[in-house]
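Below: one structure in structure tokens.
Only a single protein chain was left out; the remaining protein chains are all shown in position.
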Amino acid sequence: MVPTAWGVAVLDGGTPLFTQIAERLADEIADGSLAEGERVPSSNEMAAFYRINPATAAKGLNVLIDDGLLEKRRGIGMFVVAGARERLLADRRRDFAERFVQPLVAEAQRLGIDAESLVELVRETSGVQGGVSL
Amino acid sequence: MTNWSTIVNVGRYHLTQRPVYLTVPWALTVFSLLINLIVSTAVPTSIHTAGLATLYVWMFVGGLMATHRSLPFGLALGLSRRSYYLGTAGLAVALSAADAVALTALYALEGATGGWGVDLHFFRISYLLDGPWYLTWLTSFVGLGLLFVYGMWFGIVYRRWNVTGLAVFIAGQATLLLAGVLAASWADAWEAIGDFLTDLSAAGLTGVLAVAAAALFVGGFTTMRRATV
Partner (left out) sequence: MTAAISVSGLTRHYRGHRALDDVTIDIDGPSITGLLGRNGAGKTTLLRMIAAQELPSRGRVLVFGANPLENDAILRRLVLIREDQTFPDFKVRHALKAASWFYPNWDGDVAATMAGEFDLPPDRAVKKLSRGMRSALSIVIGLAARAEITLFDEPYAGLDAVARQLFYDRLLAEYAEHPRTILLSTHLVDEAAALLERVVMVDRGRVVLDAPTDELRGAYTEVSGPVAAVAQLLADRPDRPGQDRRRVAAHESVVIAGPLGGAELQRARDLHLRVEPLSLQQVLIHAAGRSDDESSDSGRSDSGRSEGEHSQSERSERASA
């Protein structure tokens, strides 16, 4: 699978739709907009919203069930399990280097930006955004 | 299997086109009657007219439309060819019966009013329609039904084989007729045929027409079974 940016606005043409659905939900769990213990939309609701086949939506939900992020409660629906957010964030921190830093460094090299300047750039950017201090 | 409600619904399906089956044929028949009445008032003698043929011709047209124009949507609505055919034939029976009732009433009225006061023979046809009312009804019913079923067969032939098929179909019938005529001539049977027809009352003729209608019904059904839309 080609890595897609987290939180893409539209479903794109190439990656399997169910993966994209799973990623979207995971994003929402990760940023807390889908709280732990909260009910997630049913496959039909997701299908209607994204205008996709309900089976595809169900498959996307199943990915998260298999990952242990969602749980099915018979007759009621699907819910975000406790601790899901923390686990997601841990996974994403682990993959951060591969998914973001490597492409960043590769592009920097292509542009002739050396490691020193790159770090400086990162520092400046996060300073501007008022984010993490490195 | 074809059930009764399907047959009734196919009839309703056709009758949705009310102009084809009710309004137009009767409007034309009444129009024809009016023309003949006008002519009759101008002419002192009694007038015999074939204006009633209008209604019969429209029965043929109705049958043809039912199996040609209306067939594709009928099959699209999940009907089998058999159901469609039986339902359409059911319409032929119901429509002919009802129209025959109207014709019988008008026949009686024409008789009672002395030919609408001007001695017009529009609904009373000598030899064919001049017996008791029930015979008039029966002959009208069989005659109308025959033409409808005949039209149905034409419609299916047209649908399956287009104009070419229609031409072959008509040519085949003409050939058959010609063969009959020639055979009769060779066998010197014209006199016998003449006698037969003279002896054959309107009731007998109605019987012959009924057999012909049945044969057309079977012929049309056979053609229908492999019709495609």
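Read from first to last, the chains carry the letters A and B; within each, the first residue is number 1.
Everything that follows uses one rule, which is that contacts are C-beta pairs under 8 Å (C-beta built on N, C-alpha and C of every residue); 3 or more make two chains touch, one makes a residue touch a chain.
As the structure is a prediction and not an experimental result, all values here were calculated from the model.
**Q** Write out, one label after another, the shown chains that touch the chain missing from the document.
**A** A, B
**Q** Residues on subunit B that touch the omitted chain in the whole complex?
**A** 1-2, 6, 9, 12-14, 16-17, 19-20, 65, 69-70, 72-73, 75-83, 160-162, 225-226, 228-229
**Q** Which residues does subunit A use to touch the chain missing from this display?
**A** Answer for subunit A: residues 1-2, 11, 13-18, 44, 47-48, 50-56, 59, 102-103, 106, 110 touch the chain left out.
By definition in this document, only the chains that are shown with their structure count from here on.
**Q** Any idea how many Å lie between the Cα centroids of subunit A and subunit B?
**A** Whole-Å distance between the two chain centres: 75.
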